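A single protein chain has been omitted from the complex, and every remaining protein chain is retained in its original position.
In order of appearance the chains are A and B, and numbering begins at 1 in each one.
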Amino acid sequence: MTTWPTHLPGLAWGADYNPEQWPEHVWSEDVELMRRAGVNLVSVGIFSWAKIEVSKGEYRFGWLDRVMDLLHAGGIRVDLATATAAPPPWLTTEHPEMLPVRADGVRLSHGSRQAYCPSSPIYRDRATALAAEMASHYRDHPALAAWHVGNEYACHVKRCYCDTCAASFREWLASRYTLDQLNDAWSTAFWSQGYTDFAQVLPPRVTPTFQNPAHVLDYDRFSDDAILELYKAERDVLRMVTPDVPITTNFMANWTFGDLDYWKWAREVDFVSNDHYTEAQSPDRHVELAMSADLVRGLAGGKPWLLMENSTSAVNWQRRNIAKLPGEMRRHSFQNIARGADGTLFFQWRQSRGGSERYHSAMVPHAGTETKVYREVCEVGAEYGRLTEVVGSTVDASVAVLYDFQSGWALRQDAHPTNDFDHYRHVLGYYKALWQAGVTVDFVAPGTNLSAYSLVVVPAFYAVSDAHAAVVADYVAGGGHVLVTYLSGVADQHTRVRLGGYPGAFRDVLGVWSEEFHPLREDETVTLTDGSTASLWTEHLHTRTADTVVSYEDGPLPGVPAVTRNAFGGGVAWYVACDLDEGGLSRTVENALSGAGVAVSRSPIELVRRKGDVSFLFAVNHTGTDAQIEASGVDVLSGTQVSGRLTVRAGDVVVLREEV
Amino acid sequence: MTTWPTHLPGLAWGADYNPEQWPEHVWSEDVELMRRAGVNLVSVGIFSWAKIEVSKGEYRFGWLDRVMDLLHAGGIRVDLATATAAPPPWLTTEHPEMLPVRADGVRLSHGSRQAYCPSSPIYRDRATALAAEMASHYRDHPALAAWHVGNEYACHVKRCYCDTCAASFREWLASRYTLDQLNDAWSTAFWSQGYTDFAQVLPPRVTPTFQNPAHVLDYDRFSDDAILELYKAERDVLRMVTPDVPITTNFMANWTFGDLDYWKWAREVDFVSNDHYTEAQSPDRHVELAMSADLVRGLAGGKPWLLMENSTSAVNWQRRNIAKLPGEMRRHSFQNIARGADGTLFFQWRQSRGGSERYHSAMVPHAGTETKVYREVCEVGAEYGRLTEVVGSTVDASVAVLYDFQSGWALRQDAHPTNDFDHYRHVLGYYKALWQAGVTVDFVAPGTNLSAYSLVVVPAFYAVSDAHAAVVADYVAGGGHVLVTYLSGVADQHTRVRLGGYPGAFRDVLGVWSEEFHPLREDETVTLTDGSTASLWTEHLHTRTADTVVSYEDGPLPGVPAVTRNAFGGGVAWYVACDLDEGGLSRTVENALSGAGVAVSRSPIELVRRKGDVSFLFAVNHTGTDAQIEASGVDVLSGTQVSGRLTVRAGDVVVLREEV
Partner (left out) sequence: MTTWPTHLPGLAWGADYNPEQWPEHVWSEDVELMRRAGVNLVSVGIFSWAKIEVSKGEYRFGWLDRVMDLLHAGGIRVDLATATAAPPPWLTTEHPEMLPVRADGVRLSHGSRQAYCPSSPIYRDRATALAAEMASHYRDHPALAAWHVGNEYACHVKRCYCDTCAASFREWLASRYTLDQLNDAWSTAFWSQGYTDFAQVLPPRVTPTFQNPAHVLDYDRFSDDAILELYKAERDVLRMVTPDVPITTNFMANWTFGDLDYWKWAREVDFVSNDHYTEAQSPDRHVELAMSADLVRGLAGGKPWLLMENSTSAVNWQRRNIAKLPGEMRRHSFQNIARGADGTLFFQWRQSRGGSERYHSAMVPHAGTETKVYREVCEVGAEYGRLTEVVGSTVDASVAVLYDFQSGWALRQDAHPTNDFDHYRHVLGYYKALWQAGVTVDFVAPGTNLSAYSLVVVPAFYAVSDAHAAVVADYVAGGGHVLVTYLSGVADQHTRVRLGGYPGAFRDVLGVWSEEFHPLREDETVTLTDGSTASLWTEHLHTRTADTVVSYEDGPLPGVPAVTRNAFGGGVAWYVACDLDEGGLSRTVENALSGAGVAVSRSPIELVRRKGDVSFLFAVNHTGTDAQIEASGVDVLSGTQVSGRLTVRAGDVVVLREEV
């Protein structure tokens, strides 16, 4: 099976390309400018359904044929969309029942994008028919490098609550539970919710007060599955027609989104691709970028992955859409390559003149080519061209972060000890401590064999099955080190609380038990014995076999342990029972790293290695000051030799082919 | 008529008990742990409809029989629910028309709790049928101590806007008004709203802009009545079958709720019970608790009442759910007893494993019995056992607060001089001043004969009928003292403004008139002549016969009276025309108290007396410092003799059987 866009000359570099937005005479200029920019891969047709299928079964490929031919003539490979992301108005006008419905019963209209119910047989039929048509029409086109199915699945319509979905949900449930099992898993004895027939089960539409948490969580799982089925239906069609063309769909494993369990999705694509946009208001936007990149590498199982979309500069959907400063796009690009991407593409090639995203930056801005953006695009494109030997190399890590999308779903529900907990940002806090410690990490799924790692961080792994809990315990028993954070292990996979003291699933391995959660008031902080502080969360924790590392000096629980360390079997298990400030969190993480024998190097610059036959050191200086590190080898971008001491200038990037 | 749960050994102590959430083998452990904790009363079956009536008319009592028998064998009395709070899914699936509808027309789903339209004949029929079945099945069960009808009526579905409600509302109106009277009472000449047929009247659904205030207020009254009818329908069924079993339903007379006029409801129950949960974020949570307790004693007409629900520690529905500190649950419990409760129960006995309230604390936490919570539960249970002679004693007060739920309804509407007025918190401000002055107060309804009181505080008694206004005036004329606060007497019972100067209904008794309201800007404060400040509210006030006590030094109304005092007939009437800061408010209240001959004692501890054959002094120290008061008698909890000087330790509670 082909697992990478075919016939690429090196690292992928390019963008979404939407020629239908421009008159045809622009297209040849496009190809010329792409060549100047070093572009070698573009995604075409993502929102072209209305242009391709102009009425039911009436396909118009002529314009797209000309685009494909032009690109091929220019030496540019095409990641060709199935064009099914946004159904055209003629289709939703004829079949309004395919439009999605909100929890309050409001059926959404067409007029923006991606307006369809994931359970709709109409959408599914028409989308797979279009995919089949695309496949048979372009199966032999020489520009075809990969298939791009749909687009950012579930980006806007995260959940649909229509009657069609209700019926599918009931089938989904019936295939997993008997009625008794359902009532038990959902704890329906509470609040008189017992079901006596599957026909009584509805999507979690608006209700008088809090909904059943297990019901909501299963609806999340059902919806994820329903959407994945759409992808798979198209994929299977494509695979039949073009078995040698790799297939992907672009994930959104990043701070903006969390509604799909990408561990599941990653098994279904030939190569993993991801979209990433930074949070303009955050000074740590590049740290979050690094986390997303590492997470995506984890989804790809360590294999190279593709950054399908990012932005050359500002986006258009945040409250203030901040433009990138000179060098920032370049640093972001190399961060992704450093962390395992074998290419980075942008949304989009040419900034739109009209439509909702006309203020989203692109490779060619409204103002044209005599701009910072296009110049930097050409510069980085040229640099990518010098990094061909990086392709296929991988990233090693001795530390892992266990990341569970579904715990995020469970914890975003209301009626928890606090509503102010954010799962992704909680993980990001630990990631940042590791990043600052110079430690490259892998992200792993629940249930992954952990034995290859020296330390595994387990942040807010909340809804845990017995089997997944056992994997963690076995790892420690066998000599592994883990650092578990609060809200982990509290519940089972149906979000039923594990009894007998928190954190039920990890009580033994951690050697502690907690009798009660003590969230803090808004603006309340408590002081710990090591001088750090905690906010948001504390617990009334007791040690059994663990040692207390840090405890509270004041607040509701003076003297109570806050951070503990437990020798368990051959390994060590840390527990952080409170929401530490940045300093306390860094100290704790570094202690755990040291204990696990992982070297810490607090460099002012970001350092990551990719290894194949040789080792490439990527050094990214996000600061305004030149920095030096010890390193030797060849600076691949400039071609100069470095012996012992490498200077990375303020804002600069260096890629060093290392000498051993 | 029996007016208290039967055969209790003393103060009631216990919880909601929901055995259906647990396997049967847990039930006997429950009874054993209840006995250890001194539990003598539990509420059973509140959310058991789905377990009892498994399809229409098919009742399953076996499991509940076993629970009742076990409890009885353990000597625990049962407050048995009619189980009608939450209709089961099979019923709402068959009759979706019984589900409630929001003002925007969205019909709510089942899947949480208490999803029914208060006007639904289906709900009413099935609920009364179930109540009848419960009554006939358990009429002779020896554990049956009381009936618990429904649960927290209107907690979530405060108002329903469906067509069934619309029809009922029209009948409700037609029985009170002719069309001409309706148009007059509602001032429909404004904005062309005149009705020419009752059939044109709708619930106040969503409209282009502000709704008719009298319409909305009457819909509040109608809804309250409709919900009360549901309670009465079940009560009448029960009373017929078990005339000797007292009947109650749990009120929510507290900061979280204000949608029912409990003065009306209190007349319909055999004993008053109430639910109370503290506001985690507030440092004054125990003061609000005291106000709620006094208000409930008022609803009970001074007779003992039952705290049906409170929490041992955290709840699960606030933004941050703060656990109680050691001693806090105990102090809260004794505060309620001190203020007239003859027992306090918790939600719930055993913390749920699943469902929406699994993070709500209970008597037996997730972590089990070796916990602060269960230990304190056992301790207080034992202490309650020493207070049997308190049962039936009452609380005397020489000061009253006139509390009007319906003025709260009128004032929460928009299009008032400010939207930042909160009726309950306004009353709480005055209550706190009285609490700090060591004064125990009664709460009384509009229209209550006030002659027994030395001072009556009348806070924001806004929508006042002539008859209710006359009661206040007559009381003062006859020698009484009142302290009236701004926004009182402004409108009649249809929220029509009383003309000729504010506050129309009380202008004469107060000896003032106000020509215009002058709310202050956000963040604006003005200084008064006594050094205090006001924010939110001032008025352009003129005295007629009153004396000015305090006036404004700056702001929009320099020199204008802010607090006045008027001799009227044999009595005195104070008016507070602005929103005073805490110091100014305390000073004013204490001046009024002194003038009325009420002693003020600013003790650091909360002191309340209950009197029967003897007098019990309850002393609760909410501070972190030991405190002393002068008192003599027997410390009932410890058995020690106190002569003249009683020390109440930091955080402690003392109950003294006083010597005269």
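In the analysis below, contacts are C-beta pairs under 8 Å (C-beta built on N, C-alpha and C of every residue); 3 or more make two chains touch, one makes a residue touch a chain.
Worth saying up front: this structure is predicted, and the values here are computed from it rather than measured.
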Residue in contact with the excluded chain [from B:55, B:388 or B:419]: B:419
Touch criterion as defined above, residue of A:37, A:85 or A:363 at the omitted chain: A:85
From A:303, A:372 or A:657, residue that would touch the chain that is not displayed: A:372
Touching residue (missing chain; options A:122, A:157 or A:189): A:157
Interface with the unshown chain - residue positions in subunit B: 104-105, 186-197, 199-202, 204-215, 414-420, 494-497, 499-502, 513-522, 536, 540, 556
For subunit A, residues in touch with the removed chain: 18, 20-21, 47-51, 54-55, 83, 85-90, 93, 100, 102, 104, 106-115, 155-157, 280-281, 313-314, 316-317, 319-323, 325, 351-359, 361, 365-368, 370-373
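Methods note: only the chains that are shown with their structure count from here on.
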Distance between chain centroids, defined by C-alpha means - subunit A, subunit B (Å): 49
